[in-house]
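Here the complex is missing a single protein chain, while all its other protein chains stay put.
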Amino acid sequence: MLIGGLLAGVMYSLVALGFVLIYKASGVFNFAQGAMVFFAALTTVGFISMGAPFWLAVALALLAMVALAFFTERVVLRPLVNQPQITLFMATIGLAFFIEGIAQLTWGAQVHALDLGIADEPIEWLMRNTGMNISKFDLVASGIAAALVAVLAVFFNKTRTGRALRAVADDHQAALAVGISLQRIWVIVWIVAGFVALVTGLLWGARNGVQFALTFLALKALPVLILGGFESIAGAVVGGLIVGASEKLAEVYIGPHVGGGIESWFPYVLALAFLLVRPEGLFGERRIDRV
Amino acid sequence: MTAGRKIGRPILEIDGVSLAFGGVVALQGVSFDVREHEIRAIIGPNGAGKSSMLNVINGVYHPQQGTVAFKGRRRHRVDPHEAARQGIARTFQNIALFRGMTVLDNIMTGRNLKMKSSFLQQALYWGPAKREELEHRAKVEEVIDFLEIQHIRKTPVGRLPYGLQKRVELARALAAEPELLLLDEPMAGMNLEEKQDMSRFVLDVNDQMGTSIVLIEHDMSVVMDLSDRVVVLDYGRKIADGTPDEVRNNRGVIDAYLGVAH
Amino acid sequence: MHIAGFCLNCPESPDTVMTDLREIGPTYYFGPPRVYESILTQVMIRIEDAGWIKRRLFHGFMAVAKRVGIGILEGKPGIPAKDRLLYRLGEILVYGPLKNVLGMSRIRVAYTGGEAIGPDLFDFYRSIGINLKQLYGMTETCVTVCMHASGDVKLETVGPPMPGVEVRIADSGEVLVRSPGLMKEYHKRPDATREAIDAEGFFHTGDAGYFDSGGHLKIIDRAKDVGRLADGSLFAPKYLENKLKFFPYIKEAVCFGQGRDKVCAFINIDMAASGNWAERRNLPYTGYADLASQRAVLDLIRECVEKANRDLAQDSTLAHSQIRRFLVLHKELEADDGELTRTRKVRRRHIADKYAVLVDALYSDRPSCFVETQMRFEDGRTGMVSADLQIVEAKTFGAAAARKAA
Partner (left out) sequence: MLYREAGQFKTTYAADQQLFPIRQDRIGIAILLAVVFVGVPLAAETPAIAGAIDFNYWFSGVLVPFLIFSLAALGLNILTGYAGQLSLGTAAFMAVGAFAAYNFELRVPGMPTLASFILAGVVAALIGIVFGLPSLRIKGFYLAVATLAAQFFVVWALTKFGWLSNYSSSGVITAQKLVVFGYAVDTPVKRYLLVLAIVSVMALAAKNMVRSSIGRAWMAVRDMDVAAEVVGIPMMKTKLLAFAISSFYCGVAGALYAFAYLGTVEPAGFELDLSFRILFMIIVGGVGSILGSFLGAAFIVLLPIFMDLSAASIERSFGFALPAGLVSNLTLILFGALIIFFLVVEPLGLARLWQIAKEKLRLWPFPH
């Protein structure tokens, strides 16, 4: 059970990763990340249903995410630069609605199945020897997630663009002063987030079908972020695992006493309790208000 | 100095206050007092801990060591709104007005702590609530007249030029009828004329309302002209304390300002 | 005579005069022409900032008002129904709101006095339905000597004498007044009193004027300032200056001509109006001196001067006083520099002395003149400013030609 929770947590981590990327580089809390996951997955499935081969569909979906990144930068981020964070947050709620509408308008609202060709059945060997119920799919998904985290870590720490991104995150003005184009950075980071959304969308879509419910992933990612801190990739991963594991455990051990279904709110209450103790998250940076 | 003004007993006593953020020491064992009706300046190079000192006095920061006694009541820890209730008002180095509100409303907030009517009465805007609003409005109008800002009464503060914003902030502080007024660089960024106006207002407040004033200011001529006594801070420590003339000739102060190594 | 009670209002502070005015909406208004002028200048500047629809609307209806507004105010017959309708529409769209914003919509009667008022200025207020009238008087006569009666208002006069007031014109042209309201004496200054009030009890006002055919007194200038050109024709510098100052771009003017063959002028541009004008044309400038020396600005002022000349050409006594040459001063005339009185009237003689070199240049045929002046800055320091001023020739009009052109 714990393992299953942890694996779900990996998925949460992936979504949270998209949030963290954007938050780090632009200070925007991107509520539309869930919608992006939905959009990416739906676009892929849509192209496949039109007869495109899998990889071509993925490439086209990625292209769509790139276009979305440019669109967002131009229409949402650039005009709202220097606005309070909360305004940008609300703008991304609007963006989420917009993307959801576009996605459903283009591809229809029905649930699509997505087959990645990885069997979603327990690995018998593990089942036999340890009694653990882990599917091959979950394992692959975890592997992909881990690889993605590693790649992003390298990207942030080793590449020029990655360093620029971190500079922007630390101080917008300073970044501008040394000649880093904010707009370019934003586009890049939204593309990367779009890529993460695509991967997430494919994995979740393959598991549960590509449907509107994917957008609610964004909501699940919120407690993950609070636990892990908004600015830490490692935090997103750890937070995801904690949320995934704890909501399952809570469901099993507390759920029966209160009528079940507490998965829907437990992570929030957990996050809230956590907030009151450590408002900056596990890996977040503490800030001192100066007057 | 005005003839009628009498400096009285200490109204504020700072005793051995130390303050640190994480590992960074902002104040270290600072002690001094402020007397009734006195204008007391705090000066010192950048980062000397002047603003931190004000923040300790009105409870925005809580010192790790030492006490602050206001009107004889010694305390370790007080919250800003309690400090305000006891009669301490202040202005900020970077203007801290409520940008979404008009000048009048901003100044009215200065009187909020004197308002007693409940939210239910206010919802009905009836009886005590209405009477109270009007009484306090009349008080606020006195402050508006005093600081000569009648023409901007209903202007949103965000639209005002810098100098006027500073004046509105002073008005908000005065509306609370404080016994102790903390001014954090009230003349920063002003031109000569605005500085003269502001100096006149500060003196008038001190003179006509009998308010004790603690003032942080970089312009030495202003400090020397206005203040009765001056505290000099450097790296969180008090290095001198006395009349402007005494401070001016103090070796340590000259060194601190010229940047001589310790 | 009748007695009326009224409520007197004081503005809250100098900065709130306009808003207080609007809030109070006074019913009686008295101000020197300067006040009316600055209000009109403000109106014109603010209108120029408006969008083109509003601007077109404003100018369109102001033209209607100019054509028929005064007639309607005075209840004259023979105004076409179409114009009356247009005027009424204008009242809804332009004049009414305008008066309202200025706090003038409740005015029953407005007076001006103390100085001659530009006819265009006078007409403007009357045409939008404000019953603006002139009065003539001074402290010594307990203010009112002459005033317009409603319905008998003439632009260039100050109206007939009040009942009980005797007005007589001396041979020198000076206006003499005897009335029950006249002062008894200057306090403890018998010599000054003797100088002002003659044996017959007439007070010597020091103003030059005459009665027109309708019995209205017409004031031209201070008696001591009225002079003659070399050809013997009348020269009333203040009258000319007022005419020039009516243009929004001109703040001050000083005219010379006493005993000379022609009239020349110094001009100060109005920084607010001209600056605004320049900004709308994307003309960069650094300050007053820079703006005042720009060719485009000089052309703008020349047009104003020529317009004034055209008007002057119609008045047979003053046609010779058309301004031939002028220059725009490199600094604003200041009371601090002794160029204006504290009530901001030009000290013509002092200026003529101080800028003698410029006056000489005006009466030569040099196209420009270098000048260096001491001036006092706002912080009390003094310094020298120098400039090379261009002298501009203005067109003049023959009396007949002007009539044709007009």
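Note that the chains are named A, B and C in the order they appear, and that numbering of residues resets to 1 at the start of each chain.
The definition used in the following text is that a contact is a pair of C-beta atoms (placed from the backbone, for glycine too) under 8 Å apart; a residue touches a chain by one contact, two chains touch by 3 or more.
Everything numeric in this text was worked out from a predicted model, so none of it was measured.
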item	value
Displayed partners of the chain not shown (whole complex)	A, B, C
Sole contact to the chain not displayed, among C:Ile72, C:Val94 or C:Ile197	C:Val94
Identified contact with the non-displayed chain, of B:Asp33, B:Asp105, B:Glu194 or B:Asp219	B:Asp105
Candidate in contact with the missing chain, chosen from A:Val37, A:Ala96, A:Leu165 or A:Leu241	A:Ala96
Interface with the undisplayed chain - residues on subunit C	22-25, 43, 46-47, 49-51, 54, 57-58, 92-94, 96-106
Contact footprint on subunit A, counting only the chain that is left out	29, 75-76, 79-80, 83, 85-87, 89-91, 93-102, 104-105, 108-109, 219, 222-223, 226, 258-262, 264-265, 268-269, 271-272, 275-276, 279, 289, 291
In subunit B, positions touching the absent partner	58, 60, 79-81, 83-85, 89-90, 92, 96-101, 105, 108-113, 115, 117, 119, 122-125, 129-130, 132-134, 137-138, 141, 172-173, 176
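As a convention for this text, only the chains that are shown with their structure count from here on.
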item	value
Distance from subunit C to subunit A - Cα centre to Cα centre, in angstrom	74
Distance between the centres, which are taken as Cα means, of subunit B and subunit A, whole angstrom	48
Interchain centroid distance [CA atoms averaged], subunit B/subunit C, Å	51
Where subunit C touches two or more other chains, by residue	none
Residue numbers of subunit B (touch at least two other chains)	none
For the subunit C and subunit B complex, residues of the former touching the latter	12-13, 15-16, 19, 379
Residues of subunit B touching subunit C in the complex	148, 150-151, 192
